[in-house]
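Apart from one protein chain that is not included, each protein chain of the complex appears where it belongs.
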Amino acid sequence: MAEMVNLTIDGHEVSVPKGTTILEAAKTIGTEVPHYCYHPGMSSPAMCRLCLVDVEGAPKPMPGCVTTVMDGQVVHTQSEQALKNRRGVLEFYLVNHPLDCPICDMSGECNLQDYVHAEGREHGRGREPKRIFGRDDFGGDVLFYGDRCVMCTRCVRFMSEVEQDHRLTVVERGNRSVIDTFFEEGLDGTHWHGNIVDICPVGALVSKDFLHKARAWDLTHSSSICTSCSQGCNIDLHTRDNLVQRIKPRENLDVNAWWICDYGRHNYEWINRGGRLEAPLVRSDDGSRAMGWGDALRALLEKAEGAGAVKAVASPMSSNEDLGALQALVNALGGGEIVYRSSRAEDEVPLKGFPGLARRADLTPNATGAELVGASRVGGDDATGGLEGVASHDGIVIVLNDALADQDEGFGSTAALFVYMGTHDSAAARRADLVLPISTHAEGEGTFTNHERRVQRFSKALDAPGMARPAWLVLGALAAEKGSGSAPRSAAEAFGALGGAVPAFAGISWDDVGTRGALLNESVSVTGD
Amino acid sequence: MSDIPFKNPGWAGNTGEFDLTEEQVRGDDFVGARPAHGGHASGAGTMPYMLADKQPEAPLFEGEYRDRLDKILTRYPTKQAALLPALGLAQEIRGHVSPASMDEVADALELSSAYVRGVATFYTMYNKRPVGRHLIQVCTNISCNLAGADDVVDAFLKYTDTELGETSEDGNFTVIEAECLAACGFPTCVQINSRYFENVTPSEVPKICEHLKAEGE
Partner (left out) sequence: MAYPYVSDHEVRVLSKHFGDPTQRRVDTYVERGGYSALKKAFDMGPEKVIDEVKASGLRGRGGAGFPTGVKWSFMPKESGKPHYLLCNADESEPGTFKDRELIRWDPHQLIEGCLIGAYAIGAKHVYIYCRGEFFEANSILARAVEDAYEKGYIGKDIMGSGNDLDLTVHQGAGAYICGEETGLMNSLEGRRGQPRVKPPFPAAVGAFGMPSTINNVETLAAVPHIVANGGDWYRGFGTEKSPGTKLFCVSGHVNRPGNYELPLGFPLMTLIEEVCGGMRDGNALKAVIPGGSSVPIINAEEAGRCTLDYEGCVDVGTMLGCASVIVMDETADVVKQVRRMVDFYAHESCGQCTPCREGSAWTAQILKRIEDGRGTEEDLDTLMEMTEQMVGTTICVLSDSVAAPVQSSIEKFRDEYLALIRRGERVGAA
């Protein structure tokens, strides 16, 4: 039990563990002391001087980010002296700042804008010509606008302390100082540099991918989980016009802290891909015919009668709810086997400064979920092959969320019933009896299980096109018709149903997962790799 | 001879302007230029010199200079601490600290090149570009300023026919302003490569420059 310290901040009594800084202590009462250079994930140089607070009895203002609390301390963050200090420091920041908000990507989510608007001087007094640094391409995804830089050095410290590849440095000194790389070496070859754009408090470091793409205030933020590997980094999808415009990491100290790798950060285009399946299709030698869901599912169940055992292809890109509903349906149809393919990289890319975080070799978000519902991995590390048995099966073939890109048009041609469920059509689905449109993870709620068996929720960020529906809704309805429980009407219910069927999921509820995720019960053993 | 009554017996040597010869000032025991291998390890990190003869293509840490770097490394608990002396050595040999030199120093000390760049550009004495054979640094800070340092700068610029920071056409001289050189009692102080010239007045400037050209050193 840590020793506690009692102090007063802005008239409020605060009790925090010994060793807490004033800035962190203020957070506990909802007071955000303005700051630039401080970041909980890195060292604190206390150099921006913006977080100076008034401590009674101290000879001069104290930097809140490094001053530890003491019993009986009386701290003022909003006193006249504190406000005067911040106004003064903010004036200094604006002496050379280009004030190019109209063309700056950061506008609308900029700490300089927000602080100056709240506490800065109304009119500037600077009459001198401003120093010019211009724009520099740092390589990778990063552009640097030197004139906007507030020299907080978060970017330098991130590369040196967290990624531990010291690529950025401060060059020169005094007001000639500027951030730069080692000449043309840039940031190429690093794997986490995108994070410096997140932590830059102003628009000095911007993403090339996002350059002039959308205004911050037009974006809707939806919490989600990255699907590029099994680490399961918590993210927010920023959307506008029903498209993902960019990904930003979301804080979760148990999984990814404040970070995300460059690969995951930029791997969102596939969510926006057009040419989606929009209606259930019945396919025959004469071609495809669209029909309503009710009719399509009834047709499916008719054909499934006595059609034989099931061989299903699932996907580790699908949610736990989808996979659980698939398993329920397979069982309801009399049993069968489920396989899945997944991409794997040769090795992991760890973030040295935060142990436990890496771009994993497993490049899918829910292989663990697939294993837990009893699916087995087949095929190569490039996610091809392994479907010979399914392709020539004569019973029921169900394909869920696998585009079958490597398969030929003869796939499933001998099946009694071939159901293809996907977001996009596939040449290999030519012989499917039914082609059903499903939504992506971004178009609904659900959960993934990451490499360490942590279940994490993602929320709806986009609207599904046309008549596309979540797979768990479709499969759950079918299973219910075959007598297996009731049809789930929400992802939460589907998750609950999963818990009923798979022992590993029995211990936690949808609410347990919450917004931070929850680890599955360790004592339940799981087959698979 | 200048009309300043008191001169600090400085190190400028016998330019004919000072009452003492260099030997008289230094005494018999003066060590002069540091041997390339650095001498005793305790002083091996000092006195990377600013030489008139520069070899921009010479290898950095080979032979005697490697010995010197090794001696320097024995004096500190970390390799990183040898960075300033190592950069100084690079400048002694090549005349300035170029990106290639920064890279080589970074390799030798197992530091990142970006880090070395950050440190090298922090300090004034590391020349980022090639300079003339004689780098003329005139103090114009307050004490020398009160004695007319600006006129001394102008005299040097006039003689060398350059702008501040520019190298003269014959490659001999680069003139820059310096901050306080800690010779305030003997204004105006001018540091030329490794030597201090004190009590310099504009009338002495041509003689000093002629002397430097003649020395060939």
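Points worth noting:
Should a chain be cited, it is by its letter among A and B, assigned in written order, with residues numbered from 1 in that chain.
In this text, a contact is a pair of C-beta atoms (placed from the backbone, for glycine too) under 8 Å apart; a residue touches a chain by one contact, two chains touch by 3 or more.
Source: prediction; values computed, not measured.
Although one chain is not drawn, the whole complex shows that of A:Val55, A:Val142, A:Val170 or A:Leu434 it is A:Val170 that touches it. The missing chain lies against chain A, touching residues 45-50, 52, 59-61, 63, 66, 84-85, 88-89, 91-93, 95-96, 125-128, 131, 150-151, 170, 172-177.
Residues of chain B in touch with the missing chain: 6-11, 19-20, 24-27, 29-32, 34, 39-43, 45-50, 75-78, 80-85, 87-88, 109, 111, 118-119, 122-126, 140-143, 145-148, 178-187, 191, 194-196.
We take it that only the chains that are shown with their structure count from here on.
If you check the complex, the residues on chain B that touch chain A are 99, 102-103, 111-115, 117-118, 121-122.
Within the complex formed with chain B, the chain A residues making contact are 160, 165-173, 180-183, 185.
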